[in-house]
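With one protein chain held back, the other chains of the complex are shown just where they sit.
Coming up: chain A.
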Amino acid sequence: MSDVQSDVQRFLERLGEHAAGRAEAQGPEPTWIAARRQAGAARFEALGFPTRRDEAWKYTDVRGIARGDFQLATNADFSPATAARLTLPIEAHRLTFVDGVFAPALSTLDDLPAGAQLVPLSRALEENHEAVGGPLGRLTGVEFSPFAALNTAFMEEGAVLRLAPGTVVEKPIILQFLSRAGEAPAMSHPRILIEMAGRSQATVIEHHVGEEQAANFTNLVEEVILDRGAILTHYKLQEAPLADLHVSSIHVEQARDSRYTSFNLNLGGGLVRTDLITELNGEGAEANFNGLFYGQGRQHVDNHTLANHNAPLTFSNENYKGILDDRAHGVFNGKVVVKRDSQKIEGFQSNANLLLSDRAEIDAKPELEIYADDVKCSHGTTTGQLDEEAVFALRTRGIDEQTARGLLTLAFAGEVLEQVGLDAIAERVELAVAGKLPERFNLAGLVETAAALSEE
């Protein structure tokens, strides 16, 4: 027990040191922030880190985080060459954070359309902290999880995106989180707030990537508020280094006729836990959860999703696919809740997993909790291996076994990727998956061969 206590205390000490430093540098904070910080710290102290006895953390062991001694980064220095290599080659509005610290040099914020505001959280707080104070923490309170409480205690940087009614942001918005290899592991507690007014539209890409040797801890909390008819496409591209630890929660609130589409593409990170929650509060609201995770080595990927149908005539659709190799461990927990009187609901959930190794493990738990009778809800989950008949069919056409297996695995992932609207991302992920296959499947080579053949 004393061990666990000291883990919690170590984080609280960091918090204390940091708060003292900040007070010295910037003077006192607005009272609401101070109060929330305090509530977060108190809640975290009371809860402690979750253990596997907690139902929500049954399959995920966070001792790797709890026992770590993480420092808070103080600068955003990052090699421009490495940054250029890691950055998504997409023309976009971009905010970059290095270990949680805003990096203006790696960000492009000009030419935003009128009605769109995209700023780092620190600046939003400086400019008009009261405007942020209202929505911040409304969806993800300190009660949500010990990590959310910890984030609230530490929060000071992140991103704020606000769209006025009818604003359409054509170019994608990239929130880039770079993980830096350093002497001591760093931690960051970014906070993202997205408020989209009626009929506004945007595409947000959250990209986690970093230097190969990095071993940092990111604890992200994201709140998304979609007003009537707002449309958001949200990518979470997880390509963090293999020693990175990542815990995040995304909480979405959807008003009438809004549409939220999520692509949770998980390739990197040593331990990744994502909670994705949507509150379907208005008739006609629609949520689409698409997910793909590929685990190898000793990676641990945990996806928890929850669709709360709080109003009649709301729709949720979920499709998660997992591929696990080596000793990777995957977790899928999807839940659909239909509140009383939320009639005419449609909620679909599908999860398919492919195990490539005998030491890989998947724990799946698709849940339905339904309190209304006029609903159409279903879920399905399968775990298995490639269809031997499909492999055979390809081999009869002169394709060798390894290529056949590679192609079929890619096709398995392809069912999610074909939904991806941004070609640059779909291609990147497809190539990454091809590169990870046990056969080291050379997709690029195959494409070239095919091109050469067609030229002949």
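Worth a mention:
Here, a residue touches a chain if its C-beta (ideal position, glycine included) is under 8 Å from a C-beta of that chain, and two chains touch if they have at least 3 such contacts; residues count from 1.
Please note the rule applied: contacts and distances are computed from a predicted model.
Only one of "Phosphocarrier protein HPr", "Fe-S cluster assembly protein SufB", "Signal recognition particle receptor FtsY" or "ATP synthase subunit a" fits the UniProt record of the hidden chain, and that name is "Fe-S cluster assembly protein SufB". Shown as candidates are A:127, A:374 or A:400; the residue that touches the absent chain is A:374.
Touch with the chain that is not drawn comes from one residue among A:317, A:383 or A:419, which is A:383. When you scan A:29, A:45 or A:363 for touch with the missing chain, the hit is A:363. Within chain A, the residues in touch with the undisplayed chain are 55, 59, 340-341, 343, 353, 355-385.
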